[in-house]
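Note that one protein chain is taken out, while the other chains of the complex remain in position.
This part shows chain A:
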């Protein structure tokens, strides 16, 4: 793919041919890295360096076609040329810019490279004017222009309008993380090893042998296997390695298996279970009441009154340690759960409806609740038993 892209760009700049291409790949598969690498290689050719003009646009930053146009003007350093002119349409503006490029001290016009990051966000602009004009110019061969889009959506072509799609050359470069587990381990080793020109030679040697040991260790391999099955992209590997590496200090100069294990445990912990761990006993009881309601009514939304009812039933029949709290106190606990977004209303609350009768859903799974309860510190035994009880006493 690297060569393909390089060829494409060379053709534009050296031979004056206009082109367009899309680089598609999931998040973290290296699209931007690839492009930067190719651009660096390209810049080493002298002719390219002197002629090529680059414009980098990002969908996140330029949320509007007007903003995009201003940004293009700024990047091409043409502000003083444009001045206070008022343009009738977007196309006129763009053509004017490119003409201005032509009238610089060159006989023919300079090739321009447009890089559009987060391409799928540009598709949502009104009428897709920017895309239409860019692709139009790339087809009409006035100025050699190359448009390269980077996106993570596979179906981005369906989002384009018909007129835009027809002007696009349908050249797509796919980047998939297609390496298997063995290569993954090799990448892991490569990332961790110190390069050969590191200052302290003996330390580098020791470090690299340690890395070799690690990559052959069974626990480490299991860990990497788990991560590999979850997501193949290298960003998660990076995060894991950075977390593990932060333990390396002067006193602790080599990476140990335990560090990697701890880092991975931290990364893969269930965040909702952590939140449930910090709730008060009253709030936990409310969650258990909601779980029982979900079981009985098979997932239909409930309201606060129903939850309070369940809680009252528990207090009257089974609880010895829970004091019977007043309704407003229970309401306050319920509102805290709302604030933490463990419970979400089905529709937006209106002023007319009373708060107690607003229908809600629980955003926690049954299994998550049971696991979290196991880890809950100082849980009163009757609360635990209520959670695990079947509902034969209803």
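The rule we apply is simple: contacts are C-beta pairs under 8 Å (C-beta built on N, C-alpha and C of every residue); 3 or more make two chains touch, one makes a residue touch a chain; residues count from 1.
By definition in this document, contacts and distances are computed from a predicted model.
Between the names "Origin recognition complex subunit 5", "Presenilin", "dolichyl-diphosphooligosaccharide--protein glycotransferase" or "AP complex subunit sigma", the one given in UniProt for the chain missing from this structure view is "Origin recognition complex subunit 5".
Of the listed residues A:43, A:61 or A:230, the one in contact with the hidden chain in the full complex is A:61. Residue-wise, the contact with the chain that is not shown comes from A:121, picked out of A:121, A:187, A:204 or A:370. Checked against the full complex, the one of A:10, A:336, A:361 or A:384 touching the unshown chain is A:336.
For chain A, the list of residues touching the undisplayed chain reads 26-27, 32, 58-64, 67, 71, 120-121, 152-153, 235-236, 239, 242-243, 246-247, 249-250, 267, 269, 271-272, 274-275, 277-282, 303, 305-306, 309, 322-323, 325-329, 332-333, 336, 339-341, 352-354, 356-357, 377-378.
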